[in-house]
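Each chain you see keeps its place in the complex, though not every chain is here.
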C-alpha cells in the first residue's frame, strides 16, 4: 500500500468483468476501468498500480487502506455510501433480463411468478434488487455469472437479472438458447469508491471525470472496447452506457 | 488321524521354508513335530491348518485332500483349534471376549452359553481373575493360556498347538498337558510343535523330526527316541540328554 | 507451578493434576485471547454489530441448511468411502482400478470443478434437478474419496497375524472384517476421520456456487448487505465450531474407549 513517501495510486478492482475489468492474453490488467485508472493517474501525476481483489473484498481493502480507490464497475448504492464515499457517477446502466429462447417471459413482472426461479449473481445489485423486489419466484443466488447463464440455458432458472451490457454479451455467446430482454427495469450508476474522510481526493477525482467526459475520453473508450454493443444499443434505441 | 503330506513345498519370496516335505501317518492320535529352530515346524502347522497354501505338493487328512476352495476350507477350519507360537490374540478384545467371539459368531453359541463355556476354561487355567484384561495387560503365560482356551473352547476335532507351554511354569504346563490328554482320550486328534522332549514323550504316539524344510525322520514315539536313524536327529537328541 | 508439569507415571485423575489441567487450559486460552484482543485493538475499524444482529434469521437459516446437508453427506460419504475402500482391495481388477481412479481423481481435483461439472453436466444429463440432492451427492462423492483412503490406511495397519488368527477360528472374510479388521482400523482412522468430517462440513460452503443458500453464503450476503468486512465472520466461525468441536470431542472419547495396545 502507499506510505507517505510513496505516492503510487493503488486501484482495486476484480479482473473478471470484461471488457471493463479483465486481463489480456499476457495476464496484464486491461479494460475500460484500467484505462480510466491510468488516465486518472496521469491527471493526478501519480503512478498507478492495479490490485486484483475479489469484489466482496474491495470495500474491506479500501477501508483498511490496502487500496486508495475502487474502480470496479461498482454501483453507487446508498448502503455502500454509508461506509465509503463515491465520486460523481461516470456511467449509467440498468438491470435487465436474460431468458431462455423458448420462454414467454417478457418482463420482470412475467418472471416473478410463483414456480419460477430467477438467477442472480451473488453480491451484485441484481441480487440486492431480487432480495427486495422479487416476491413470488425463487431467487437463485449464484456465485458465477456463467453459472447463471447455464442455469437459464438448461431451464433450471427462468430468468437471469443482470446489467444490460453483460446480458447483451451473454446472449451473443449463446444465441441459440437464450434471448435478452434489454429494456432496463431499474437504472443504476457506477462511480469510483474512495475512503471516507478523503474529500480532497474526491474533489480531484470528480474534476478529472468532468474533464475526461468533456474531452470525449469515454466516447473513445466505448469505441475501443464496446463498439458492437454501442451499435446494437443504438439500433434498439436504448441510451448507451457512458 | 490319518495324515499325509506329499512333497509339500512353500516359499516366502525368495526363501524356501519347506523343500518338498513328506510325511505319511496311518493312524495317530497325537503327532509331535520336533526340530531345530527355523526348520519349518510352524510353517508345516499353518499349512495343515489350511491357513496358508502350499506352493506345490498335497496334504490330506483322514483320506480327504485339503480343499483348495475357500468355502470348504472355511468348514474345515471351523473343526480345528489352533494355538499360535505368538498366541495371536485379538489386541482390542479382553481375554473373555477373545474366547467367546468365535463361539458366538462361528459356532452359534448364545451369549450365556459362550460365556459359561469360556469361564469354565478360564477357571481351569486359573485366569478367572484376569478375564477382563486385554492381551497387552496380561503376562506372557496368561496370554498363552487364553490362546489355549480359545483353541479348546469349541471342542475341535483336531488341535494344532505351536509350542503351547513355552511360556508356562511346570505346574501350569502339567495342567495343560492333563487337559490335552483328556481330550485325546475323548477322541480329539492333535499335532503339537514342541521343544520339550518330555512333553513329546508323554503325550504323543508319533513324532516327526523336521529340519531344513524337510522331514528328516518320523515314526512312533519309541522308535524315534530309542533308535534314531539319521545323524541329525541323533545329534539333536543328544543335546537334550546332556542338558 | 508443579501442577502444570505432568510426570510420566501420573495417574490421570490426581487432584493436583486436575487443577493443573484447568489452570493450564485457562492460561493457554487467555494468552490467545489477549493476542487476538491486541490485534483487533490495533485495527482502525468502525464496528457495526447491530446490523449483524438484524440479520440473525439469515444466519440461522443458513446454518440449518449447512447442518442438514452436512449430516446427510456425512452418512453417505461414509458409505461411499467404505464401499470404495473395499473395492480398491477387490480381487476383480477392473473394479479395483475403477475405484482407484475415482479416489485419485476426486482427491486430486478441486471440489469447485467437480461441483460445477457434476451439477451442470452429469446431473443434467440424467435429469436430476433437485439441487439439494445433487449437492449432497457431490459432497459425498468428494468426501467419500478421502474417507476411502483413510479406511484403506486403517485396514492396512492391521497386522497379518491378526488375519491369520481370524482365519484360524473359522471366521468368514466378512466376519474377519466385521470383528477384527474394522474395530482396529476404526481406532486408527478416527483422528483422520474426524478431520475429514470437519472438512466436509466446511466444504459444504462450496454448495453456494450451485445456489444452495448455506451458512457461509448467507454470512457473506450479510457482509455484502451491511458492507461490513469482519462482523459476520464471528458468528460464522462460531457456527462452524458448534458443529466441528463436538466431532473432535466425540472422536477423542471414542479413541480412548477403543484404545488397545498392539
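Details
Think of it as A, B and C in the order they're written, each chain with its own count starting at 1.
Keep this in mind: contacts are C-beta pairs under 8 Å (C-beta built on N, C-alpha and C of every residue); 3 or more make two chains touch, one makes a residue touch a chain.
Bear in mind that the values here come from a model prediction, so they are computed numbers and not experimental data.
Though each chain kind is drawn just once, the whole complex in this file has A x1, B x2, C x2 as its copy formula.
In this section, only the chains that are shown with their structure count from here on.
Here C is the chain whose Cα centre lies closest to the centre of all protein Cα atoms. At the far end from chain A, in terms of centres built from Cα atoms, lies B. Averaged C-alpha coordinates put the centre of chain A at 38 Å from the centre of chain C.
Averaged C-alpha coordinates give centres for chain A and chain B that are 82 Å from one another. Those residues of chain A in touch with two or more other chains do not exist in this structure.
Not a single residue in chain C touches at least two other chains.
The touching residues of chain A, when paired with chain C in their complex, are 56, 59-60, 63-64, 79-80, 82-84, 119, 122-123, 127-128, 131, 140-144, 147, 150-151, 154, 156. Per the touch definition, chain C reaches chain B in the complex via residues 161-162, 164-172, 175, 179-180, 183-184, 187, 258, 260-262. Chain B contributes residues 46, 49, 51, 74, 77-78, 80, 82, 84, 86, 88-92, 101-102, 105-107, 134, 136, 150 to its touches with chain C in the complex.
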